[in-house]
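Report on the following structure.
Of the protein chains in this complex, all but one are displayed in their positions.
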Amino acid sequence: MIRLPGIAAAAALIGTAAFAVEPPVSPRSFDTANDGGRSVTVEWDAPVPAEPGVDVIVVRTGADGEPVEVGRVPMTDGKLVDRSGADGNGGPENGVPYEYRLSAVDATGTESAAVSAGSAVARPQLFNRDRFNVLILLLLIISFVLINVVRARNGAKFFVRRLAPVDAMDEAIGRATEMGRPVLYVPGIEEVEDIQTIASMLILGRIARKTAELEVPLRVPTRTPFVMAVADEVVRAGYMAAGRPDAYREDDVRFISSEQFAYCAGVNGMILRDRPAANFYLGRFFAESLIFAETGFAAGSIQIAGTAEVTQLPFFIAACDYTLIGEEFFAAGAYLSQDEMLLSTLKAADWTKVLLVTLLLTGSLLMSLGYPEFREWFVVR
Amino acid sequence: MKRAVSLTLTFIAGFLMMADFFVPHASFRGVVAEVRQWGLIVVAFTYVLGVANVAQVHGRRISRRESDWFNSIVLVGSMAGMAGLGIFHSHDSPDSPFIWLFNHVYDPLSSTMFALLAFFITSAAYRAFRARSVEAALLLGAAILVMLGQVPVGAAIWGGEDAFLGGFPGIKDWIMSVPNMAAKRAILMGAALGAISTGIRVILGIERAHLGGGG
Partner (left out) sequence: MPGALLRKLEFVDRRWLFLMMACAIVIPLIFPVPLPIAVTDMVQDLYDSIEDLPEGSVVLVSVDYDPTGKPELEPFHVALFHQIARKKLRMVIVSLWSPAPPLTEQVIAEVGLETTYGMERGVDFVHLGFKEGRQIVMESMGRSLRQTFPVDRDRTPVSEIPLMQEVDKYDDFAMLINISAGSPGVKEYVQVVQSQYGIKMTGACTAVSGPDYVPYYDSGQMLGLAAGMKGAAEYEVLVGLPGSATAGMVAQSTTHLLLVAFIVFGNVMFFLARKRRS
């Protein structure tokens, strides 16, 4: 212990009282990684022992020498990101060096001495390295697709197991022909950018061609106008491909309503009035799925459903004659075409599944043996 | 030519959206945000198409006096009425006609349609839950256990902290969080793979059925 002379001791006490709050320890500033620029991260460690209720004030000084307070956060946060707002104002400019200084302030307003976190320059990055793992997986999947497409071009044949609902589609349309009743096709209730709606449009094209060949009316009620426009094009092209453009009726593809249950009521009305012989429910559905299916059952229609919406699958399975579950729905378009190029992509999906199962089993084993690091490779930030 | 343009646009749009996930650069993000805005604007315009389609279809029914043409009058009248009230009349106060119609017409009608589910589930369950096979028997057994575990009366019949396996609520929780969750995750993973495969097919132009005909 060092004994200080009296006056020096008093001065030291006053000095300590003026800076009773400890400043943050090991402050540092650096360009925020993996971002679009105009952002600097300032980090620090809390002094030990950490005082409760203490905040850190971060001040930025640019070339103009004007200090700007960029934020005040609790000491325990350990970090503050200085970034521009949604309007593009307020943050650091790219390529310009800024000095950052930090000070601690307690609940009474007493502020510590400022400490320097050094200088940092904000820059935009071209690639988010945190997502490298996703890029690798995506490139792997794309390469599986391309490899199998090349194999298909070279004459390879791909086995795909029988999909009873898809085989039943021809039967259902045939039934409609015999009974002289229309076919109803409901493409789901989501917007056209939803992948399930896209998959539904792919199948609709083939169904439209078949119904045109067999001269069966095809009714397609849609919930959004955009889907109506796309479905209209798809059905029209299907009729053209069948050589029956004259048979196409504009009113058959129609917009009902963008409200979920108004659409449901409209489709129910179509089912009960037109009494279609075959109903196809292919796309993304929510609560209206069972209402469609039960009404179709009451009307005596054969019903084929397909969706990847897990919550609605049980209703379709209970109420419809055939149901495409999850990936079967996505595979249906390729299966219907019997085109080797399209079937090759199903093979690529199978390869990806094998890869995923292998990774899952490996990961489970390693985690069980106490090696959780493997899991970190698959975290998406 | 039309097909080539469609395929090219599809590829560019798909590539941009995929790249957006990996490229944080503000300029690139700006381009993608702009494309998304275009998409929103196009969607907004298609609502004009939708209204025109409704008017056209039902206008034809009315003019030809087809069956149930009176319902078409009601529909077109409702559409025009609500649109007119929304556009030309203030609808900020709860007493405004628009809000009144929403609360007293749309709200109950919507709820009524939703309420049909209770009855349709009954008829579907009565028809479908028959023990025709081992799998069907497992299905109906699980359904019964979950239905009883989900409501207070099930816990009153067999439940509580001391009940074996937690009674109906405990068994229901296990069914929902173990076998149900496992099956759901498997379906979700398969569906996700199918979605990726479909997306890649469309973006690379391998799948063309959406452009017309058989692809």
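Per-chain residue numbering starts at 1, and chain names A and B are given in the order in which the chains are listed.
FYI, a contact is a pair of C-beta atoms (placed from the backbone, for glycine too) under 8 Å apart; a residue touches a chain by one contact, two chains touch by 3 or more.
Small disclaimer: the values here were computed from a predicted structure and weren't measured.
The residue from B:S6, B:Q56, B:N71 or B:N180 that touches the chain not shown here is B:N180.
Touching the chain that is not shown, out of A:S116, A:T311 or A:T362: A:T311 (per the contact rule at the top). Within the set B:V35, B:L49, B:M79 or B:I121, the residue that contacts the chain not displayed is B:I121.
Note that of B:V31, B:I62, B:L140 or B:M189, the residue touching the chain absent from this view is B:L140.
Within chain A, the residues in touch with the undisplayed chain are 85-87, 260-261, 286-287, 310-311.
For chain B, the list of residues touching the undisplayed chain reads 36, 40, 92, 94, 99, 102-103, 106-108, 110-111, 113-114, 118-119, 121-123, 125-127, 129-132, 140, 143-144, 147-148, 150-156, 159, 169, 176-177, 180-181, 184.
Here, only the chains that are shown with their structure count from here on.
By the touch rule above, chain A contacts chain B in their complex via residues 34-38, 124-128, 131, 134-135, 138, 141-142, 145, 149, 191, 193, 195-196, 198-199, 201-203, 205-206, 209, 224-226, 228-230, 233-234, 236-238, 240-241, 250-251, 254-256, 258-262, 264-265, 273, 287-288, 290-291, 293-294, 297, 308, 310, 313, 315, 317-319, 325-331, 333-334, 337, 339, 341-342, 345-346, 348-349, 352-353, 356.
Of all residues in chain B, only 18, 21-27, 29, 39, 42-43, 46-50, 53-54, 56-57, 60, 67-68, 106, 109-110, 113-114, 116-117, 120-121, 123-125, 127-129, 184, 187-191, 193-202, 204, 206-207, 209-215 touch chain A in the complex they form.
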